[in-house]
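Missing here is one protein chain; the remaining ones are kept as they sit in the complex.
Chains here go by letter, A and B, matching the order in which they are written, and residues are numbered from 1 within each.
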Amino acid sequence: MQKSQSSRRDFIKSAAMASATAVAAGISDPSLPILSAAEVGDSGLEWNKAPCRFCGTGCHVQVGVQDGRVVAVAGDKNADVNKGLLCVKGYHVGAALYGEDRLTKPLLREGDSYVEISWDKAINIIADRIEGDPHKFAIYGSGQWTIPEGYAAQKFIKGGLSNNHIDPNARLCMASAVTGFLATYGVDEPAGCYDDLDECDVLIMWGNNPAEMHPVLFSRVIDRRSRGEEITLIDIGTRRTRTTTQCQHYLEMKGHGDLAIANGIAHLLIKNDTYNKEFVESFCNFKAPDSDNPNLHGKGISFDDYKVMLERYTPEYVEELSGVPADDIRMLGDLFGNPDIKITSLWCMGMNQHTRGTAINTLVHGIHLLSGHFGTPGDAPTSLTGQPSACGTVREVGTLAHTLSGGRVVANPEHRKHTEEYWNLPEGRINPVPGYHTVLMWEKFCTPSDQGGDIDTIWVQVTNPGQTLPNLNKLFNGKKELKEKFLIVSEVYPTATTVLADLILPSAMWVEKNGVFGNSERRTQQWFKMVDPPGDARDDTWQTIAVAHRLFERGVEGMKDKDGKFIFEVLDEQQKPVPIWQWENYYDTNVDKHLFEEYRQFTRLKHKDLAPYDEYVKERGLRWPVVQQEDGSWKETHFRFSEGYDPYVEPGKGMQFYHSSTKDDRAQIWFHPWEPPAEVPDEEYPLMMTTGRVLEHWHTGTMTRRIPELNRAMPAAYIEMNPEDAAAYEIRNGDLIRVESRRGVIELQAWVAGRGKPPVGTVFIPFFDETILVNDLTLDAIDPFSKQPDYKKCAVRISKV
Amino acid sequence: MISGLVVHFSEDESLTNAALIEIKAKANIDIGIQSERCLPIVVETDSIESSHKMTDWLFELEGVSHVDVTYVHLDE
Partner (left out) sequence: MDSQSQPKQLTLLGFLILSLSVVGYFVGLQSPVSSELEERTVDPLLVKHETGADDDVMLATHYAKMNLSGKADQTWMTKLSDLQELPYDPYEKIEVSFDQKKEALLYREKNRAFNGAPPTVPHPVDQFSTASCVACHTEGAKTASLRIPKMPHPFYANCTQCHVEQKSPLLNDELFRENSFVGLPAPEGGPRAFSIAPPQIPHTEWLRNDCLSCHGRTSLPGIRTTHPWRTSCTQCHAASSDSGQTLIDSTPQFLSPIPIKK
């Protein structure tokens, strides 16, 4: 708006006069009416910190509690992770507690319905089932378990029952990330952290849609750009998403194209002689799969072998395999070959839910190592997690069927010995044979006992396998007809899993209990109970300890340590046991703190050191290893393996992979060949189907679909298709579509190029809707090393209903 | 620099009138419509310092009990 100098001056003068006149005329008028000033300032509102209940980002929220109920949530400005911001789910996380149909009483199946029973009876029923055959009992847990919950379940089954049949849903979520880290660095979890997002010049998202799935992290990058920084964003994906629209480059690939692309980048780094020779010579070895003896650590190869193996992955050949133009492969090769820029890679389910998940994880680490884009702020291959404590409870506590706490495995006698010592158990208590991984556990559960189905009772805690297991008709629904099988579900709401449950236990959730989570960047986060759970809902940790104590009362040897004491004994200040197995005494002490302090001993072996519980009370989380300083304070670690950041790197080493699987402080650069997906479209099933989440819903929607603001925005699942496919099938928005795979059939509405836009020949269906179970269609093919299924690729056919 | 001010006069009418005459005599003061004992004015000066001086001068006038600053424009 242009104004001449003098008219501008007049304008300002008139404004000045107006303000003075207004004040002169009405100086004593209160500006706005006060409705009820007395209430203001004495609201009884109390705020306290907690990590968000939803994804693995680990944002901290401030929870506002009034009259014993959560009434508000704010982003925590003092939190490093989110710096005061949240996504729409985070803002509404408080309402997740207040769905009207919260489970409040233990329920026992009687025919087709349920009867309310007492907790005492419920505990007895579980104890009976376990005593019936302790080795046919399994626990199916979750990356939403708090660290103490997972640790208690782990100790109960592996230490108490000498049974390793415990596996968490994280097997379906990030098992391939674990095997990728182990195969590359010899130790799990990312070396970098979210700080990389503040430093990188190039961000590559591999099959990742952080704009919807990890919005706070994605915003951290694109907000840098809107402040004027130059950042190149590259989306390598199988479907256009909200992430794509923010990216300068969108490389649309066919399923499994990522294997070819990573090999193409490595090929170009070598061909153009732009790989980082010094880094590779000082810090890396080369590996390839061992076809004679397939194992996670493969076989060592020479650099020359490696070059030969990559020979055929020219940009043109990669284009043929992946569908990504050769010039875009060259662009990626040039970026990785440029030592002056900082490159961060992000991935989550796209690379993990993959029948070659371990392979693609190692390949992406490999190109970062080969090019030297590793170990300094902004140069990092970083895997994200989908659940709030997939890292903390699954990977660190070690609640997988083959692991023990602190990076140990059941198959290693030394590791069993440490564990027995920390738990004060007699030697030999821990079973050396790994238990069943998720897919096998449910397959055994759904197989009749007389046909080798040797799991007869599963206790599910904090997750919803009836919706998330792949190929549900095989791995879950089969239970319905098997009367000898017994399903126990600890839950907060009725779910697709409780539909088949024989015993339903009402649980406390989030700030209704104490808790500790571990997020994607090695950050351990603590919170306190702020409100009471509804009705008779109780903490999962208490449930586990109560069952353990009932078995102890019945004289089950496993529930005693080698001195005959209860394995979960907690002493008060007078050294008297606190009866924490009785609910009325459970909060007489902080059970979380006792379990955490016990668990903490395990964390030193793999240099994942945790600080004492009380340190976490003070902080918005700390990233391990957290090492005590000379002045007694505790210091977190931002970047691992890198001198100057990681206290465990010896001075002068520069970079030290001190848990190297080759025991020479080196990381492994892997070659893996491209292989096709387990199922590809054919004449009978001509479309590729992929699954995933949407911004508004988290996991199976059991919480977010009960939050009005979120559910109104995204009420039900839909099938998303390309407009060309829609035209070919004469499908319009809102049409009801039948989708069939070789494993099942579902019907749902079409949304042509809806939230995202798949390429021609691909359809997308989100998995949050409990009445439209996309996992009736998905494939149960798994990665050979991680045992993680591939939810992202299966063949379907569609028709209008 | 342009400021909007409110001059509050004392209860003594003769002093008020004397002050008003002095204020009206200033070329760089625009006078607004008086409301009871409050007079809105606009002062235009070439610097912040002279603006402060003008405010102090107003404040020291006999018959002025009080001066409110309601508006300041700084950027010239």
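In this text, contacts are C-beta pairs under 8 Å (C-beta built on N, C-alpha and C of every residue); 3 or more make two chains touch, one makes a residue touch a chain.
As the structure is a computational prediction, the values presented were derived from the model and not from experiment.
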Candidates A:62, A:642 or A:786 - the one touching the absent chain: A:62
From A:47, A:303 or A:648, residue that would touch the chain that is not displayed: A:47
Given A:240, A:513 or A:638, the one touching the chain that is not displayed: A:240
Chain A residues touching the omitted chain (full complex): 1, 12, 15, 18-19, 22, 27-37, 39-41, 43, 45-49, 62, 64, 66, 69-78, 84-88, 91-92, 94-95, 97-101, 211, 215-216, 218-219, 222-223, 225-226, 240, 242, 244-250, 493, 618, 695-696, 705-716, 718, 723-724, 726-727, 732-734, 749, 751-756
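Just so it is clear, only the chains that are shown with their structure count from here on.
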Between chain A and chain B, centroid-to-centroid distance (C-alpha), Å: 67
Residues on chain B engaged by chain A in the complex (per definition of touch): 2-6, 30, 32-35, 38-42, 44, 68, 70-71, 73
Chain A to chain B touching residues, read off their complex: 9, 12-13, 15-25, 27
